[in-house]
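Left out: one protein chain. Kept in place: all the others.
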Amino acid sequence: MNLLMDAPVIDYGIMQPILVVLGAAVLGVLIEAFAPRENRRNIQLVVTFGSLLIALYGVVTNTSEKHVGLGAVNSLSIDGPGLFLQGVILVSALVGAMFLAERDIDVQGDAFAPQASALPGSEDESEFTLRGWLQTEIWPLFLFSVGGMLIFPVANDFLTLFVALEVMSLPLYLLAGMARRRRLLSQEAALKYFVLGAFSSAFLLYGSALLYGFAGSVTYGDIVTAIGQDPGRNGLLIVGSLFVFVGLLFKVGAAPFHQWTPDVYQGAPTALTAFMGAATKVAAFGALLRVAYVALGGLRWDLAPVLWVIAGLTMLIGTVVGVAQSDIKRMLAYSSIAHAGFLILGVIAANPAGLSGSLFYLLAYAFTTLGTFGIVSLVHDASGEANNLGQFAGLGKRSPLVAGAFALFLLALAGIPLTSGFTGKFAVFAAAYEGGAAPLVVLAVIASAIAAFFYVRVIVLMFFTEPQGEEVSVIVPSMFTQVGLSIAATATVILGVMPQPVLDLLNNTFFIR
Amino acid sequence: MHSLLIGLPLLGAAVLLLGGKRTNAWGHYFATAMSIGSFLVGVASFSEMFGLPAEERSIEWTLTEWISVGSFQVPIAFQLDQLSIAFVLLITGVGSLIHVYSIGYMEHDANRRKFFSYLNLFVSAMIVLVLANNYLLLYVGWEGVGLASYLLIGFWQHKPSAATAAKKAFVVNRVGDIGLSLAVMLMFAFFGTVTFAGVNEAADNASEQTATWIGLALLLAACGKSAQFPLQSWLLDAMEGPTPVSALIHAATMVTAGVYLIARSNEIYNIAPTAQLAVVIIGSITYLMGAVIGTAKDDIKKGLAGSTMSQIGLMILAVGLGPIGYVFAIFHLLTHGFFKAGMFLGAGSVMHGMHDDVNMRHYGALRTAMKITYATFGLGFLAIIGIPPFAGFWSKDEIIKVAFSYSPLVGVLTLVGAGVTAFYMTRMMAMTFFGTARWDDDVHPHESPKTMTIPMIILAFGSAFGGMLLLFVADIESWLEPVVGFEHAHHAPDNAILIPVTLAVVAAGAALGWIQYATRDVPRVAPADVSFLTTAARADLYGDAVNEAVFMRPGQYLTRSLVYVDNKVVDGAVNGTAGFVGLVASQLRRLQTGYARSYALMMVLGALVILATAVLVRMS
Amino acid sequence: MSANWFIILSAILFTIGAVGVLVRRNAIVVFMCVEMMLNAANLAFVTFAHTNGNFDGQVIAFFVMVVAAAEVVIGLSIIVTIFRTRRSASIDDASLLKL
Partner (left out) sequence: MNYLSILVALPVVGALIVGGLRSATDKLIKQIGLGTALASALVALSMALQFDPNSSSTLQFVEKYDWIPAFGVSFSLGVDGIALVLIVLAAILVPVVMLAGWNEAEGHRGSVRQYVVLTLLTYSMMIDVFAATDVFLFYVFFEAILIPMYFLIGRFGGQRATYAAVKFLLYSLVGGLLMLASLVGLWVVSREQLGAGTFDWETLTTLNIDGGVQNWLFLGFFIAFAIKAPLFPFHTWLPDAAGEATPGNATLLVGVLDKIGTFGMLRYCLPLFPLASAYFTPVVIVLSLVGIIYGALLAIGQSDLKRLIAYTSVSHFGFIALGIFAFTTQGQSGATLYMVNHGFSTAALFLVAGYLMSRRGSRFIEDFGGVAKVAPVLAGTFFLAGLSSLALPGMSSFISEFLVLQGTFTRYPVPAIIATTGIVLAALYILLMIQRTMTGEPTAEVAEKVGEITFREKIAIAPVIAIIIVTGFLPQPLLNIINPAVDRVMTAVTATDPVASEGVSK
């Protein structure tokens, strides 16, 4: 008996982005422990932005050198789509970090409570506020989440998927509950997010267990092979794959697993919502696409009807209920639900065009989401952020630039040509039509029309309605937010007008297993 | 050179309209000169044509390509033949006289320049109408004269009645224009051409059905322009225009365009007996209607308008009789042009002297105050009732003769009409120039200036001798033969007793009128207790009432309802959809209870539903 | 003894956990129900590892336990914070965010 074993050969280069971000997160924890309070923020910022940039550099070099393959003993599949998704997540994280780092909007500091453990309204809290302390723990938490997100879409087995899911979600649960203002709502959002998130991940896990029972392995490639061989035990396969879908569809915010979205989007600090809305959706859809295309590719015809129902329901609920919202963040949350519906079309398409279309869509969506929430965070009244739709009235007159940018993002969300949203929509719809889902495309078009109504309503409010009631003001933010918003706006325009380079990148890229 | 016929008056209109106030001083002279110039060109053309053998008299010339799409090719091209030169001379001749007359008549009107520009516009459009070598270009002239008529009826547009009358004339004419449009479309659809020559050629082997449809469509057009039943109602209102306009457009020329159109399309009608019959019926009805209306009008112009309607009805009746009728219809049209224009000018002269009062009950015994007017009007009177040897006798007598040869019934109708005509014309004559003076003290009747009387005198000559000139000197029967195909073989048999009978009927009518209105006192206010027929005639035989009840009121109701429907139903459907979405949204929103456990429940239910879906799909 | 019984047991545990989430108000209990669902999955993994004849399932069970432990940390901290703020551990009390 040979107790020696061959050490697995691990390609660290391919995992560089993940390792850098997670390593930086660990470093961040140490900084919290050892660095003096007054320096922490600056050090954390350097670590965060530095690690994100290094990771992004890694993704870019891996992409340009076509350095792809399975990593970490087949548990990661870092292929073309995977690298693209990691890139999108990292860029979203960079822009999101800029919003998180913003201190000029709120006179008291950044968007997070000075000490999350202090009771809201307690003397402790006001003292911390007075001292101008910041909760710098958000940075390692943020980096852990980003690390989870980087793994999530490239996970090549269900265990890695589950672990990545938790790594990316757990910090977000916490961060969602740490808003500086309206702490009660923030904590409630955290609780709901956590309970429902844990509930859904239990489904995902149990589904994985059943699939393991079916195929004898949790690796995607083995499962799809097993499906091809048809070993019987179809009950395990169907229930298992549906439970996995429940977990993933929860994360992407598809109906009927969407109900956490408005509550959490509204309750969480807006800067975090921006990051979460963009990056979580990207990571979750990346994982969903991979599971659907790779692990369950052979099950397409059993899953297609289910996904048709979900897609239709999601699009309609997202758009129709969105019409009735009066809080801008909730409205945008419903918009994100609608977009999840559109994106499921790309999953249903089940063809290379569907994959590349969805990826493009995700890239476009990430920037518009960051942009919209970024701008929402700028509009304030006396008590903090002004989230009521009515308070946006007359914004066009007060600060045309911000209103103009907001209009741009909204039009992109609506899918108006020459914005990124249109290109993405077109790509996904075309793929779905080709994949035989023409009726869903028509439904998607109708849903887009309904959605257009509430996007346009905001534009009308900003440009054509006289402001009434209390004065709201648009805060001029620091360089962080300015740069972040500029990136988002520029990308939105470029992806609408000149999408070809990105499309080239996505052309002929497909999952490996 | 022939294009100058159109060009000169068009130039006149353009110079006056574009020149604006700068031309105020000399505009009316310029316009008159243009009209006279056009007349001279017409005379020159005529004399040139006169010297040529019959088959070479018709000439055509093309100005430019107009419309060419696929096989639909229409040039701007003209045709001057025996028929059109007759009209040209009438239009420019009478037109020039009326220009001259208007110099005096409109002297004090601030917008005299505009008036003359419209007159010039009318003359040029009317000449386009009669010179066009195809139906589409004819259409341009057709609506062009309609436009001029609209502008001139509504010339005093600050009077609401004038504006309304103008609009009414145009709209009713447009109804007729549907007919002309359809006729042109039918021609192209079935014959592939819309030129007179092409249609005539195609008519040789056209089916009777096609010809009938075209014939009926053209009749509708003629009804509109010539104020024939059932589109007659606009003509009486058109008297809101200045009197020279009534004389030129609504008596001598434009309203006879329908007769021209039917005569011009004789080859179509010749193979469509049904359409011919319809023409005769329409003509007959209008002939009698107009006459009856004429008996009851106290407004001298409206009386004359009724008479015009009636006389054109007679012409239409005549053109419906086929080849034997065309010549006499045109003949009557020309003589009518003289005497009716003359009488209208006379009426204008009377009004001029009577402070623009048109009510004959306020006239009486004017023969002494306005001698020239009296004499010229009297000659017109003799001509219209058909006393030999005046103009009307020759043309009217021939039509009655032909009508009898066509059908005794139509013959008797024409005879009755002649009697009624004699009655109402005598009435008019008597009420205006005879009896006792009934005018107010502040009115001082006086003769009109020379610019007005000279045209009247010239036209009176026409009323007196025009018939004989045309019949014996110009030999109108053989002159028109190449165009309308006068059939000597079927020439109506001379009916020896018809002339005396006709004269007797005319005399009876005239006598009745004389007894009624010259020998008895005419009340200054129209008596109210009159027979039903009189009441009806005063109300234009309820033509307007019917229009109002059948078209106007329901139309107004319809438009009002549609405005409502458009706002509430059509637009409402769209807004309703939006509202529905909103309603669904507010209901669905309630699912968002805020309780995490209910969200979890929804997730479990969702999981079960998709599980069920998958199982169902699997099983099916 | 057939492995099926273990799977049925795990399914029952999972269902109890799920129903517990739906019916219990106390946030801690709800949370424990979720943990029960995770453990039901663990049971299934281990059972399937046995039937499949490889160790993957058993290894996964350890991973899940670690993750579950992390989840507990996060979960309890959130619940405790809320309890301190609201003086209530009822999950239904947190229902300000709605509609």
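In order of appearance the chains are A, B and C, and numbering begins at 1 in each one.
One rule holds in what follows: contacts are C-beta pairs under 8 Å (C-beta built on N, C-alpha and C of every residue); 3 or more make two chains touch, one makes a residue touch a chain.
The shown structure was predicted, so the numbers you read here are calculated from the model rather than taken from an experiment.
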Neighbouring displayed chains - absent chain, whole complex: A, B
Contact residue for the chain not shown (choose from B:S71, B:T436, B:S531 or B:S620): B:S71
Per the touch definition above, residue among B:R174, B:H355, B:K371 or B:R524 touching the missing chain: B:R174
Omitted-chain contact residue, chosen from A:N39, A:S122, A:S326 or A:Q500: A:Q500
Among B:I59, B:L182, B:L471 or B:A536, the residue in touch with the chain that has been omitted: B:L182
Given B:S3, B:T164 or B:N359, the one touching the chain that is not displayed: B:T164
Chain B residues that touch the omitted chain in the full complex: 17, 20, 64-72, 76, 114, 136, 139-140, 142-144, 147, 150, 154, 157-158, 160, 162-164, 166-167, 170-171, 174-175, 177-178, 181-182, 184-186, 188-193, 198, 201-202, 205-207, 210, 555, 558-560, 562-563, 566, 570-571, 573-574
Where the missing chain touches chain A, by residue: 411, 414-418, 422-423, 425-427, 429-430, 433-434, 438, 441-442, 444-446, 448-449, 452-453, 456-457, 460, 463-465, 499-500, 503-504, 506-507
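To be clear about the criterion, only the chains that are shown with their structure count from here on.
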Result of counting contacting C-beta pairs for A-C and A-B, higher pair: A-C
Centre-of-Cα separation between chain C and chain B, whole angstrom: 96
Inter-chain centre distance, chain A versus chain B - centres from mean C-alpha coordinates, in Å: 79
Two or more partner chains touched - positions in chain A: 191-192, 195, 199, 203, 262-263
Per-residue multi-chain contacts in chain C, two or more chains: 18, 21, 30, 91, 94-98
Residues of chain C that touch chain B when the two form their complex: 18, 21-23, 25, 30, 91-92, 94-99
Complex contact set, residues of chain A against chain C: 116-117, 119-120, 159, 162-163, 166, 170, 173-174, 177, 183-185, 187-192, 194-195, 198-199, 202-203, 205-206, 208-210, 212-213, 216-218, 262-263, 266-267
Touch list for chain C against partner chain A, complex: 7, 10, 14, 17-18, 21, 27, 30-31, 34, 37-38, 40-42, 44-45, 47-49, 51-54, 56-57, 60, 63-64, 67, 70-71, 74-75, 77-79, 81-82, 84-86, 91, 94-98
